[in-house]
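Note that this complex is displayed minus one protein chain, with the remaining chains in position.
Moving on, here comes chain A:
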Amino acid sequence: MRLDDPREEARRVLRLCNVCNYCNGYCELFRAAERHRIFSDGDLATLAHLCHNCRNCWQACQYAPPHPFAVNVPLVLAELRLLSQTELAWPRPIAHLGLLTLAVSLLPVLLVLLLVPGESLFAAHTGPGAFYRVIPWATMSLAAALPLGWSLLALGVGLVRFWRAGGGARGAEMRAACPEALRDAILLRNLDGGGVGCDDGNGLPSFWRKRFHHLVLGGFLLCLASTMVATLYHHWLGLEAPYPVLSLPVILGSLGGLGLIAGSLGLLALKQGADPAPIAPAAVQSGRLLLGQLVAMAASGLVLLALRDSPAMGILLALHLGTVIGFFVALPHGKFAHAPYRAAALLRAALERRNDER
């Protein structure tokens, strides 16, 4: 009974879910779907991003295959997320994201090998400004800021389109719902599985997925904070990197990097053992790409920290810079985009909850 078009299939399935309702204790998706009698494309995109892919509903479904109704909510919503992210991508989706990010990540290494004289590249630089003797500060900043700016613009365009398609909302209303949405996003409440955790594929729910996801999210935010503090140090305090091991940027960055690595590896391991039925292969691929990028970024950063006084620093710096730029380039086109879209979907759900209460 499964339909080929993911949107039509999602309509069929969510319609059935709305009649059944048994899963509405698991997460916000089912409670939000119940508000719709018909599903516009924008509604579907929003609902798809409310799904945190915990898969409890798949395990619990009395209509899962081999039942002829063939209900598979996580699968169709994963397909829908991919579809809507492709459609929202601005200016247009990128075909071979994996290859592109790999190339971008390795490009700085190639460039330093070609452009930086060997005696400087392979010398041990120490003291303030050591990094910038290999790659000048302006070059480094520009190489990171340009793709980041472009990607943030692209992400912003996608996000505005997403929000409008989901129904838009006025400012005051939106601001009022923000704290709740932020709480749901940061606490990952929809990975609670209604209080029991999520299914890891062996029929037994646990909180591991949520923990690992929190490690990734926390690690990412710490790294972001580290970069911001370092920028302040550079501009306001006139302190140049590398910073001492016990400085704020290094501590934040190291903790963040460890969180990213632990969380990403954990999530990758969970993917390994997962039941393939409720999973869209393309979504797994883009998930792996992002997690791989995060690990590469964090690991190269930590190795750079460890070996920054050695002659390997130049190459490691270029590599770390490359992974960061690769990450920035992929931002709006890869799995990372789920973060802002999910946050927007949670905001929409919070808005609608508030409307229900009135």
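Basically, a residue touches a chain if its C-beta (ideal position, glycine included) is under 8 Å from a C-beta of that chain, and two chains touch if they have at least 3 such contacts; residues count from 1.
We adopt the following convention: contacts and distances are computed from a predicted model.
> Which of the following names does UniProt give to the chain that is not shown: "Spermidine/putrescine import ATP-binding protein PotA", "Tricarballylate dehydrogenase", "Branched-chain amino acid ABC transporter permease" or "Phenol hydroxylase"?
UniProt lists the chain left out of the view as "Tricarballylate dehydrogenase".
> Which residue, A:3, A:16 or A:188, contacts the hidden chain when the whole complex is considered?
Of all options in A:3, A:16 or A:188, contact with the hidden chain holds for A:16.
> Out of A:10, A:44, A:57 or A:89, which is the one that touches the chain we can't see?
Touching the chain that is not displayed is residue A:57.
> Determine and list the chain A residues touching the chain excluded from the picture.
Counting only chain A, the missing chain is touched by 15-16, 18-26, 30-31, 34, 37, 56-57, 59-63, 66-69, 194-196, 203-204.
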